[in-house]
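Here the structure comes first, spelled out in C-alpha cells, and everything after it is commentary.
The complex appears here minus one protein chain, its other protein chains still in place.
This part shows chain A:
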C-alpha cells in the first residue's frame, strides 16, 4: 500500500484505472451535492444568504463537469456496485434532535457538504513528481482548492447563531458524517492500493 497515487506512467500521469475510481467517487459525491443544492435553490432569491446556494450549486456542477472531461476513463465493472453504495450514503438521514424539518434538511446538506469539502483531499494523493500539466492532476488540485473555499459557507452556517441551540447535536451529526464519508473514501482508495492517512 502506498500513500499516493501511482506508480505514474512515463509521462508522470496517474494510471487510468486509478483516475477512473477517484473520478467516479468524486463525481458521485459532488454530483449529489449539486443535485441537493439544485433542489434547495429557489427560482427567485428572496434572501441574501441564498446567493451562496446559487454559488454552491454551480461550483459543484463545475467540479462534476471538470472531472468528466479531465479523466482518462477505462471500463471498470466494479463501479456499478460501488456507485450504488455511494449514492445511498449521500441520502438524507433523519435528524431527530432538530424538530424543525426545514432546518434539519439544511443541517443534513451542510454536514454532507462539510464532510465532502473538508474530509476529502484528492490533491494530497498526488506524488510530488505528478505531471503538473496533466488535466487530471490539475483537476484534483482545483477540486481541493475550491473545496476549501466552498467549505466556508458550511462552517458559517453550522457555527452560526441559528444552530446555537443545537450545537451539541450538530457537532455529533457532523462527526458522524465525516466518519462515514471518510470510511467510503478510504475503502475506495484501498481498492486501488492506496492507504489514506
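The working rule: a contact is a pair of C-beta atoms (placed from the backbone, for glycine too) under 8 Å apart; a residue touches a chain by one contact, two chains touch by 3 or more; residues count from 1.
Rule of thumb we're sticking to: contacts and distances are computed from a predicted model.
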{"item": "Undisplayed chain, where the name is taken from the UniProt record, one of \"Serine aminopeptidase, S33\", \"Tetratricopeptide repeat-containing protein\", \"Molybdate ABC transporter substrate-binding protein\" or \"Beta-ACP synthase\"", "value": "\"Serine aminopeptidase, S33\""}
{"item": "Residue among A:70, A:98 or A:118 that touches the chain left out of view", "value": "A:118"}
{"item": "Options A:82, A:112, A:130 or A:170, residue touching the unrepresented chain", "value": "A:170"}
{"item": "Full-complex contact with the absent chain, from A:42, A:92 or A:148", "value": "A:148"}
{"item": "Candidates A:88, A:128 or A:161 - the one touching the absent chain", "value": "A:128"}
{"item": "Touching residues on chain A - with respect to the absent chain", "value": "114-115, 118, 121, 124, 128, 144-145, 148-149, 151-152, 155, 158-159, 167, 170-171, 174-175, 178, 197"}
